[in-house]
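For this depiction, one protein chain was excluded, whereas all remaining protein chains were kept in their positions.
Right, chain A next:
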Amino acid sequence: MAANPNNNRSDHDSDNNNNNNNNTRLYNPYQNFEVPIKSQYLYKLPTSPEYLFAEESLKQRRSWGENLTFYTGTAYLGGSVSGAAVGIFSGVKNFESGDTTKLKINRILNSSGHTGRTWGNRVGIVGLMYAGIESGVVAVMDRDDVWTSVVAGLGTGAVFRAARGVRSAAVAGALGGLAAGAVVAGKQVVKRYVPI
């Protein structure tokens, strides 16, 4: 989640100087405990995430862990769902005449489950590699633009097909880099031209 750096700069001069803006919340230290103390809302805490260093609060970027889990999760889910859909179609296609309903359902479940699982696993691995490489490139190069995505796509394609030989890895890497670049460029085009 992006940080909210708007109000953090004034806070680094003095420790408790939060009262200028209304981005504070009242905090009662005893609110989660049941103690026989008549406590009240004593403190005003900032509602935005608190950072120790000003430069860290300015970065509006996901952390590498969030990047990793989000990309892997969406990749796995997307792959599973599309695999299951394809599996349902192929299961329906394999119906034989004289199948009972139970048998039909079993067929559909088996094929959709199998295809969903394999696709989900493969796309999940691709997502994991892509997220890992992109986070690594961003951490090393300290920039986050189209080229990090392209390099991450290159790397993912190359590693994915590394077992099949150098030439296959190079081709897959090029395809991956192109795909990543296309996705990023497409996202920018959509943001600019499509009214949502």
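In this section, a contact is a pair of C-beta atoms (placed from the backbone, for glycine too) under 8 Å apart; a residue touches a chain by one contact, two chains touch by 3 or more; residues count from 1.
Convention: contacts and distances are computed from a predicted model.
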Protein name as given in UniProt for the chain not displayed, "Mitochondrial import inner membrane translocase subunit TIM17-2", "Enhanced ethylene response protein 5", "Pyruvate dehydrogenase E1 component subunit alpha" or "Anaphase-promoting complex subunit 11": "Mitochondrial import inner membrane translocase subunit TIM17-2"
Among A:G73, A:G136 or A:G181, residue touching the chain not depicted: A:G73
Absent chain, residues of chain A that touch it: 27, 31-32, 45, 49, 66, 68-77, 117-118, 120-122, 124-125, 127-128, 131, 162-163
